[in-house]
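Shown here: the complex without one of its protein chains, the others still in place.
As written, the chains take the letters A and B, and residue 1 is the first residue of each chain.
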Amino acid sequence: MAAESPASKLPQRLLYLVPVLIFAVIASYFLWGLNPERDPRAVPSVMIDKPVPEFDLPPIEGMAGPGLGSADLRTGEVTLVNFFASWCLPCRAEHKFLTMLAEKMGVRLVGINYKNKALEARTWLAELGNPYQAIGADVNGRVGIDWGVYGLPETFIVDGTGRIRYRHVGAVDAYVMTEVILPLVRELSR
Amino acid sequence: MTRKRRRLYMVLAGMLLLGGAAALVLTALQENIRYFYSPSDLNTAPAGRSIRLGGLVEEGSVKRQDDGLTVTFRITDLAASVPVTYKGILPDLFREGQGVVTEGTLGPGGQFVAREVLAKHDETYMPPEVADALKKAGQWKGEGAE
Partner (left out) sequence: MIPELGHFALILALAVALVQGVVPAWGAHRGRTGWMALAVPSAYLQLLFVALAFFALMYAFVTSDFTVVNVVRNSHTAKPLIYKITGVWGNHEGSMLLWVLILAVFGAAVAAFGRNLPPSLRARVLAVQAWIATGFLTFSLFTSNPFMRVFPPPFDGRDLNPLLQDMGLALHPPMLYMGYVGFSIAFSFAIAALLEGRVDAAWARWVRPWTLAAWCFLTGGIALGAWWAYYELGWGGWWFWDPVENVSFMPWLMGTALLHSAIVVEKRDALKAWTILLAILTFSLSLIGTFIVRSGLLSSVHAFATDPERGFFILILLSITIGGSLLLFALRAPALKAGGLFAPVSREGALVLNNLLLSVACATVFLGTLYPLFLEAFTGAKISIGPPFYSKTFAPVMAPLVAAMALGPFLHWKRSDLMGVLGRLKLAFAAAAAAVLLALYLQGGPVLALIAMGLAAWLFLGALLEWAGRIKLFQTSPGDSLRRARRLPRAAHGMTLAHAGLAIAIAGMTASGAWKEEAVRVMRPGEQLQLAGYTYTFDGVQEFDVDPRKGWNYTSTMATFTVTRNGRLVARLTPEKRLYPVQNMPTTEAGIHTTGLADLYTVIGDSDGKGGWTVRIFHEPLLPWIWAGALIMVLGGMVSLSDRRLRVGAPTRRRKAPLGAAAARA
């Protein structure tokens, strides 16, 4: 190759550039693949910073209380709205953290019981305890669709004027409770 | 010159190999791509072809047939729901209300015959395709309702 003519040198140099160019293409695909629109975990809710959808739900059949409606979320107090159901296993896991939030940390917590049979929901609440100030029964899941709920559990933070400010998809755990929800509730309450 | 010629042969052989491999890859890709559908757009799916269907397992829909092996359930994206039959052992994390992806073919009468049911190892997981399908379905419903 010592006898290589200078003319053939340039194409050869270009050949060595091929790997880095291929990588650039692949990396740009990766970048595209990471865009938040595609991200299944933090599906950005179209509802963020919008007023809560109008709804008025009855209480769970056989339970005392007034049920839950959108008017209850415009009381001037920051409220945690939690979608739950007895058939949802992560809901069971997050229950103790929600209880802690409501009972130990004074956060106003309301629940929307999503596509759940009344008896099962009552049994579930009787077994684990009922931390919710009010519960609305969304038997056919209609309200859930309005809120953009796509799986359980989901938890929304609604400010005093009835605007949705944050949405958490999946179970609330110790970390989410202390590092995400509490600081935000405190901030919004100020 | 022989050096150059030999080099040329080597390059040619390499190209041939790459070309062959590329042809192989392309034909195999054609045959083995499985498109992903959600219950709402399943009616656009070709019948008889292997596809993937994803969504949430509708609660209260899982039933075991009398033979003890066949399971029927419905997969929903909250906008539409599709009946599914599956014969075999369901994955450990298959649960009502949880995200699931099934692979199989669309049978007559809109019944989806699943050959494989995939649920993820991590229980708070929602397969990205499922999340996406549900999101689309949810928004579509929202617009339609107005």
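Going forward, a contact is a pair of C-beta atoms (placed from the backbone, for glycine too) under 8 Å apart; a residue touches a chain by one contact, two chains touch by 3 or more.
Predicted, not measured: the structure shown is a model, and the values here were computed from it.
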- Which listed residue, A:Q12, A:T75, A:N140 or A:T161, touches the chain dropped from view? A:Q12
- Task: Identify the residues of subunit B touching the omitted chain, counting contacts across the whole complex.
- Result: 3, 6-7, 9-10, 14, 17-18, 21, 24-25, 27-29, 31-36, 50, 52, 64, 67-69, 87-90, 92-93, 118-123, 127-129, 132
- Task: May I ask you to list the residues on subunit A that touch the chain which is not drawn?
- Result: 1, 9, 12-13, 16-17, 19-20, 23-24, 26-27, 29-34, 36, 39-42, 89, 92-93, 97, 173-175, 178-179
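Here is the rule we go by: only the chains that are shown with their structure count from here on.
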- Centroid distance [mean C-alpha coordinates] between subunit B and subunit A, Å: 25
- Item | subunit B to subunit A touching residues, read off their complex | 56, 59, 78, 95-99, 123-124, 126-128, 130-132, 134-135, 138-139, 141-142
- In their shared complex, at which residues does subunit A touch subunit B? 38-41, 43, 46, 85, 87-90, 115, 141, 144-146, 148-152, 169-171
